[in-house]
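A single structure is presented below for examination.
Note that this complex is displayed minus one protein chain, with the remaining chains in position.
Chain lettering (A, B and C) follows the sequence in which the chains are written, and residue indices restart at 1 in each chain.
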């Protein structure tokens, strides 16, 4: 494969765009008009904070640690960072966070990551290899099973787009989308994964019964490149768009207001 | 019936003993070595506070409102009285109070009252007459069903001992003892009602499978008087004791320390 | 990183009149919670003023405000676990309705307190049912067909399958609670008895929070653990001082025990009850008028002294 991801070579502000900047900007745009977002730390932090300054001024970020409406004095390093707690609007217990907020249906968009994803948006964060004696033991679900089950829709941001991560068959399905739940006769709440944002482009999925389709590529990336980087026979929308590159305004906000210390803007 | 309850004629302190004083003192003695007590307001307040000063110095009273370890500045008028909250050691939400404390098994003795009780210690607080169109609509369970189901044992204090209240057949069983639960195949936690303290004496019950038996009468009350006042064929222990009358020390504590304003010492 | 607040226009502060008109509709299921403490009385009175009909009222302790709403003809069904005037006596209108269908019947779903708590828990968690160790042997399941059992898929202590009662979720169209304070976006802080208010709000489709006062954002954010109801669960914030009378607001005013005792007498006589409603509810434009009518001398009698909590330190990064 000879794919060259767009402009990832340098991190000098103002010149070219890093992978983190690109993914954050694209993810932030997808949050337009969304309100309650469940997010981890890292790229989702950048995306949600940029969205607050651009397309989603009323966004409320809910963290797995129980924090709602954080007003941190510094960029948080973990979802439990003390700076997320001091000055927050509410801090909830785990039973309230998972039971009332997530399962109760108060989250519009949940951000998840994964080691593996399949065409239905099912995710693996448990093991590479066999569960009983894995090649690599990964951290496991955390709250991912609940984020998928409870959020109206789920966004996945994956830095690396390759056939090992975008796989026909998961080594293990930790976090099932609604199609797998329905197949077992369990009623799901949300649509499952509706957006996957990668270094190559954007995949989208409507909801139950639909599979991920390539809807846009970054400038300079071809559909064939994405097909080659995907471990299943990739569905492609009729008119694949080109993702508009980050604007100067977006980059300035991201670099100067959201993460001036470049903690996550690697 | 010609029963004369003992010495209920006058409330003058230091001379004779009122019905409230008698019932409070007898109930307080039954709390010896008990620790966590679930109590309402009124006679249970007097009994638990007197017990704290006599036989159960480490008693902790838990109120249905969620208060644990109250240190009230004034005698409380309801289980939710503001004076129970200010200065308390803990105030719990309803899910915690009922779920973790009561159903979780942290209560040694629960106090309950009732309009009707039967020989197995089942209680009615819902209706006199038919449930659909009752002669008298009573308040209902409140938390009584849970106090019975969750406490290790239950004490009932009833001012009036007569065949309408001590009945062969309840008009409605709001709050079942463990025998009725078992008959339905539901596993109960506690022993159910183990003590009934009335103006005539004390009935006791060991637990599952046992029925209430008369174990003691107040001075001057005969076994036949109690039989006549009870709506079922009353079981009587081999040697019915005479309840020792309140001591001067007990009465002094009750009148001078527990309820000097005679709020409940009617 | 300190963010700009959302525009003031995104706030949800509104008058009681507007909140009730917007969220309490004829035929709705309305939860009013507050366990003796912080009873949302003023909201009940506004529902009466607006003449709502055919409501299903869900309330653990159906007390004075429920008796008043029933008497005003707002309520056709009651879901409750305690129907009495606290420890002060009876609810006259409720008893007439249930005992004699006078002047009209009232459908009544009877639970125990924890049964109601579990219905709210199931509602807040969007569960199909909630299990509890109550009701075995009770006559309540015989008159309430929503009390059912399931068999646990795990063996019981004796190795045999174990049956347990369950209750269904309650998801009110609107829940109304009273609290001491909130910020203008609805982050709500209450203390003292907190009852089942958070669960009742999360269980509902819409939620109205009535508060003694709206405070500056900084006050709420100085103690985020005190926020039991986050803004994301709140649709309307109504500022209504003394709106819990005759119940109390810890730290703000005490309970009007005399009125509780009086209600047993007032409500015993249907004409006296209706006269009371005419004078104190229909005859007052809003709760502020009700408060004024009671008079400052009256309120001085319910005043409480100060007992401040010791602050805790949330810390800040140096």
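Descriptive notes on the structure:
Keep this in mind: a contact is a pair of C-beta atoms (placed from the backbone, for glycine too) under 8 Å apart; a residue touches a chain by one contact, two chains touch by 3 or more.
None of these values were measured; they are calculated from a predicted model.
The shown chains contacted by the absent chain are A, B, C, with contact judged over the whole complex.
Among A:23, A:75, A:91 or A:193, only A:91 touches the chain that is left out of the view.
Screening B:82, B:109, B:158 or B:265 against the full complex identifies B:82 as the residue touching the chain left out. As for the chain not pictured, it touches chain C at residues 126-133, 146, 148-154, 156, 162, 164, 166, 168, 180, 189, 191-192, 194, 219, 222-223, 225-226, 250-252, 254, 303-318.
Not every partner is drawn; the one left out touches chain A at residues 41-42, 64-67, 77-82, 85-87, 91, 93-95, 98-99, 102-103, 122, 126, 131-146, 149-150, 170, 172-189.
Across the interface with the omitted chain, chain B contributes residues 35-36, 49, 52, 57-58, 60, 62, 67-69, 71-75, 82-83, 85-92, 96, 99-101, 103-106, 189, 258.
Everything below uses one rule, namely that only the chains that are shown with their structure count from here on.
The chains touching chain B as well as chain C do not exist; no chain touches both. When chain centres are set by their Cα atoms, the one at the greatest distance from chain C is A. If you average the CA atoms of chain B and of chain C, the two centres end up 29 Å from each other. One inter-chain figure worth recording: chain A and chain C are separated by 39 Å, centre to centre, where each centre is the mean of the chain's CA atoms. Chain geometry summary: the mean Cα position of chain A and that of chain B are 59 Å apart.
Shared interface positions of chain C, i.e. residues touching 2 or more other chains, are given as 121, 198-199. Looking at chain A, one finds that none of its residues touch two or more other chains.
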